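Following this message is one structure expressed as structure tokens.
Yeah, one chain of the complex is gone here, protein chain that is, but the others are all in their spots.
A and B are the chain letters, set down in written order, and residue numbers restart from 1 in every chain.
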Amino acid sequence: MWRIFHKLGSPKWFFGIAARFMPWLLAGGLLLLMAGIIWGLAFAPEDYLQGNSYRIIFIHVPSAFMAQSVYIMMACAAVVTLVWRMKLADVFVKAVAPVGLVLTFLALFTGAVWGKPTWGTWWIWDARLTSMLILLFLYGGVIALDRAINDEKSAARAVAVLVLVGVVNIPIIKYSVEWWNTLHQPATFKLTEKPSMPAEMWVPLLLSVLGLYLIFGWLACVRMQAEILVRERRTRWVKTFVTTGKV
Amino acid sequence: MNAETRPTVRLVRSSVGALAAMKGVFARDMKVAFRQRQDLLNPLLFFIMVVTLFPLGVSPEVSFLQEAGAGILWVAALLSVLLSLDHLFRHDFDDGTLEQLVLQPQPLFLLILAKTMAHWMLTGLPLVLLTPILGVMVHLDGNSIAVLCLTLLIGTPVLSFIGAIGAALTLGLRSAGVLLSLLIIPLYIPVLIFGTGTVAAAAEGAPVGAYLALMGAFLVLAATLAPFAAAAALRISLSNG
Partner (left out) sequence: MHIVHRPEYGALMSEPLLQAVNLHCERDTRTLFRQLSFSILPGTVTRVEGPNGSGKTTLLRMLAGLNDAWAGELRWCGAPIASQREEFLRNMLYLGHRPGIKPLLTPLENLRALMAGRRPSPDAVLRQALQGTGLAGFEDVPCRNLSAGQQRRVALARLLIADEPLWLLDEVFTAIDAEGVKALEALLQQRAAEGGAVMVTTHHDLALPDMHRLTLGAGEASDER
């Protein structure tokens, strides 16, 4: 058991294994995402209230969903960093924080675009948009702190503390959704409840969420590989890899 | 060397308890602060000045100030606490007393709890005491002022506790002040929402007990968890320096 755990923490081992999985992640992700989006945009029925403008949820919901999941994944990695000091967890947090930031921005942007025809305005200070904005700030803080600390070990541990402090905020954000439940619609898709939309709508939505998950996995691998190469640049295996292309 | 001539030394088996050590930390911080009284006044002056900007910058109309007053005071209080956070640990870091604090044989989070309480007594509490005067100046009614003071009384320690984490994380970094704000402001938002929301509810005549209790829960959460996070962050920052 411990040996597997240690192996998991070895950047070199990860580098090799990631290379094997990445094509599958990318192919599967693109396939699912394209299927979900094309189905959603072209074939799913119109919403009886919002007409065609609701179709942006096939992009908005997956990115909002991912933006939050990424932060939670980062929090899990942060625990691993602080408790077991696993290098790979540090690399993961550093590599995916900017991805989370972009996803959050995408969710906010598509939310604004959706808001224009729905509410007649680009921006509304409702609880859900505001909590996404706070999430954007949280990502920004994580990235800023990581850049500000020179020593990479200290940076990783400081960022881990910050991420964990931030994750305590997420339930509070959820709570403020209930308190401020105003203009925005309640969560469109919940895993535990029977979805209120027809299957022709939520199946493509589920497909694009899964697709985005896989693409995120691919992107995380790419960025982690790059980060590993920088961190391990002085080791023999990286030198071999750079000259021969073999791990 | 044979066994008889080998030097021996007595191990120290006990030291001061955590409570006495906390008292020591608290007393020292208070004493240092009162030797440098101007530093105590600065956040208060800042608080007053920020509040003054709103009538000048937006509108001096009574209806606007009544509506926005609680929010203005809360934001101003939040900013002045933020401003004062930078020296929560910085002076101690520079002169080496922070190292000695970390090396005390008591749990570090308790010592940080004591330090943060001293910080609140020196910044948050004076802000609360000043609030009635500023509340009158922004035309809040008596009931709103009372509720506002209560929310600040419960809320400003939360600001100090959460802020301690940021101050510890950014210790010894370049442009730590701005970075500290970036890290901490998002974490302050829920407290701000509930602080001002409670005053708004009170202005509409709604009962506020539940909201105050909720803010109390925030305070309990912050007071129990934040010192641990700040202690971990301090160790990381010291390890780096």
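Simple rule for what comes next: a residue touches a chain if its C-beta (ideal position, glycine included) is under 8 Å from a C-beta of that chain, and two chains touch if they have at least 3 such contacts.
This structure is a prediction, so every number in the text was calculated from the model and none was measured.
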- Message: For the full complex, can you list every visible chain touched by the one that's not shown?
- Response: A, B
- On subunit B, residues whose C-beta touches the chain left out of the figure: 3, 6-16, 20-21, 23-25, 27-28, 31-32, 35-36, 91, 94-97, 99-107, 111, 235, 238-239
- Task: Could I get the residues of subunit A that touch the absent chain, sorted low to high?
- Result: 150-151, 153-154, 234-236
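Heads up, the rule we're going with is that only the chains that are shown with their structure count from here on.
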- Task: Express in whole angstrom the distance between the two chain centres, defined as the mean CA positions of subunit A and subunit B.
- Result: 32
- subunit B partner, complex, touching residues on subunit A are 82, 130, 134, 137-138, 140-141, 144-145, 148-149, 151, 154, 157-158, 161-162, 164-166, 168-169, 172-173, 176, 179-180
- Would you tell me which residues of subunit B are touching subunit A in their complex? 162, 165, 169-170, 173-175, 179, 182-183, 185-187, 189-190, 193, 197, 221, 225-226, 229, 232-233, 236-237, 239-240
